[in-house]
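Missing here is one protein chain; the remaining ones are kept as they sit in the complex.
For clarity, chains are labelled A, B and C in written order, and residue numbers in each chain start from 1.
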């Protein structure tokens, strides 16, 4: 038989779980350890925020919340590689990436706290907000990428979806569109092992999730999502390709969901303690501490101080959230269409009437 | 970097367009030239039928009709490899495959002639009927395959979709399900170069359509769809794998749509004569004539006689179709639910009243 | 099981009980969806079923609603009785293509050769302080689709009996479960395998002054409103439509013939909600019985807000009482 096409999926990792470098071609940005340290600090900020958010939910001050515990390297790596003009399409837990783009923690809390104003956030106004219907955001990002291409703008659209979401037909549609139109698009598949209670292997027979991109002719890569150096390097590569008109990529970030799926979930029902314990040994902070300490860029005192600062910053956000007044009832109508249609005037008045207004 | 997965897409062809063998490992069934001759005869039957159907439409005696001109090797090859108990899910033009399974040409005409009874055909009662919403049938076939697996039945589900349909999200969903559940499923992608006016290359950036299967971890293969020996061999391989519990395959058959998309289409609007002319040089009959003549199994006289017979058989079917009386109006209600719901009694009576009954 | 049946159970437990009964008595019944297996579903509707019936009968699917719908149609066409779950109302839209183009048509298309005896269970509606897309009342979409049945229970007993009927029905059924009342109260539900009919409304309360027509979670507020009205000497008949499609309009017509007034209560947006169909039939068939204009108490024609405002969107006891009183201004 003749071979008409052949493909290899590579795995990218710089920093092993033990903090040792597994290859000696560190990317430019990582040679200056300070950049890595700054990223590490951002990761700590997210983790501090995340813990506060979970606590808020536990005390009834927040609705269902999706924790990002364990995903910090992937999220910060993705967000830090993007430019302001690029478009980011998150699923619902990539807070780290969004913080790097200017979204405020209080806005995350407002969203999960049942207030639409969280979606009118301080990040780039062209960024998409959180997307609950899994995978659909990928196509909105592909649509953004198509707009950039049509207008000749050197911008890139980046979308995140989970291992579960890699099964969603919209993900395939986005991948296929990106290939068909050679779009400046990066499909990040954040494989954290679980889709609520369904393990990665039940989602697909594909050996890697990166290879989903082959179905659309994209550049495919699997990355250690707990290694921020690898995440950032992979994103730099994919974004550069995209920005220069060379088309889309599909990158699988292998990480682990250390938390429950959301605060409404109880992961002990379906996954073993052993697995979680061993995942804690591969989580993204440990290796960075080792690496940065070795480079002389981090020490326990610094960590202690930074933690205090992270908590202080998080508290400011939590308080700002808690002080947010509920929206007046007419917002239901006033943000529905650009102008209130005549047919809704009576209903709007009725809603006000029930408010005694 | 470490390679975590690698894939090759092979191309299968035995008989070149010129009728010469391109490899010397002919499959068992083809070593006996008579089998190939029988398949050739079936191909001619389909072609004769197809010409009659187009003529019927042109004279106003049939609705829109999708011709299968040029696809005969792919269709007959697929149909001939299947067993009665297997389930076939066609798109809308794989008449050849269906005839091999017992569907009558008159039933095809009834369907395109605006009569639902064409769907209640003489083929296996578990086979799906024609499917207009592109690609959806693939998932129904995957569902059938799941039923077989759950019940432990050694049956296989085979679905056909076009190059256009390979972009449809349902196709991905079927492929992914087949991989996730290790289903006895064969996804045939019949690449005839065009999806109405949209050429194959506009559908996807993927180099082959076979590699769509990689997204679900299926066995993938590209086949010369104008070479009936290759088609049959590929199907035998995929069906055997499936029947033995080894899972699904995704096979791309490269052929060419020699006709307009349907009788409602005018392909001259969007494709060049040159392309069509050169496709006629690769069509499936030429090479078979050369091959069988060389083997001493075919000659012009035989062909002449067989053509007459094919036309006679087709005429019988056409006449049976033309004599079909229109269904009584109450079928609208009587086949909607197992039992007529009380709420529809008045409407049914109204429909009869307008018939003067 | 016989034991269990003596205990009062919630609506969600009645769902589980019905699934378990039917799986035990009919091998062709399989349950599929996201997280329905070891996790027992995000609402625990399938809790324990995989443990009892195995992973061949209770199947976790890949995360894709198109996949679930398409596989379900295929399973049903090939002799199984699949009961699929859409995890939330807001996630069922990708299923619509397979439901409308195939599930609702297989019998019609093939003149009865292939059929589609499937059930799609959908946790439905708002009021549980859930995130976006977890609170939709989208039943009306399906009521315009020929070939479907649309069912929505509003009590543990009706959940049990109607779900059994839905699974046994030879045609596709969209089975909406009002999640707000999943655990609202308990009721004794004998585990006797007795199904309820799929085409009659339930008269939950007799009355003579006005007919209150509703379904799903709003049955709660509507009954409360009837109670409040009774205190003021107003006698309200309460009808739980329960089987929206095909509709049993006879029961509603007869009630309105008696009361002369009708208030329709539902959670979905007003315009083109299923209440419109009931009001339309009254305009066609009960014109001369009505002494007052029909009233609809519904969600507004806007999206249900995120949870800080959602209760201001939903029909309330007060709104039902007020509308009823407006009808009583006429005589």
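Quick note on the criterion: a contact is a pair of C-beta atoms (placed from the backbone, for glycine too) under 8 Å apart; a residue touches a chain by one contact, two chains touch by 3 or more.
The model shown is predicted, which means the values in this text are computed figures rather than measured ones.
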Just one of C:94, C:117, C:178 or C:315 touches the chain that is missing; which is it? C:94
From the list A:42, A:116, A:224 or A:317, which touches the chain that is not on show? A:116
Using the touch definition up top, pick the residue from A:146, A:297 or A:313 that touches the left-out chain. A:146
Among A:13, A:64, A:98 or A:136, the residue in touch with the chain that has been omitted: A:136
Of the residues listed, B:90, B:124, B:165 or B:225, which one is in contact with the missing chain? B:165
Sites on chain A contacted by the missing partner chain, in the whole complex: 87, 116-117, 119-121, 125-126, 128-129, 133, 136, 138-148, 150, 157, 169-170, 173-174, 176-177, 180, 331, 335-338, 341-344
Considering the entire assembly, which residues of chain B contact the chain that has been omitted? 63-64, 111-116, 130, 132-135, 164-165, 167-169, 195-198, 202-204, 264-265, 269-270, 326-327, 329, 331-333, 336, 343-344, 347, 350-351, 354-355
Residue by residue, what part of chain C touches the chain that was omitted? 66, 90, 93-94, 96-97, 100-101, 104-105, 108-109, 132-133, 138, 140-141, 143-147, 245-247, 268-269, 271-280, 282-285, 287-288, 290, 292-296, 300-303
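One rule holds in what follows: only the chains that are shown with their structure count from here on.
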Per mean C-alpha coordinates, the chain lying farthest from chain C is B
So the centre of each chain is just the mean of its C-alpha atoms; given that, what is the distance between chain B and chain C in Å? 41
Centroid of chain A to centroid of chain B, CA atoms only: how many Å? 43
Let me have the rounded angstrom distance from the C-alpha centre of chain A over to the C-alpha centre of chain C, please. 36
Where in chain C do residues touch two or more of the other chains? 62, 64, 66-67
Can you list every residue of chain A that touches 2 or more other chains, as numbers and ranges? 167, 169, 202-204
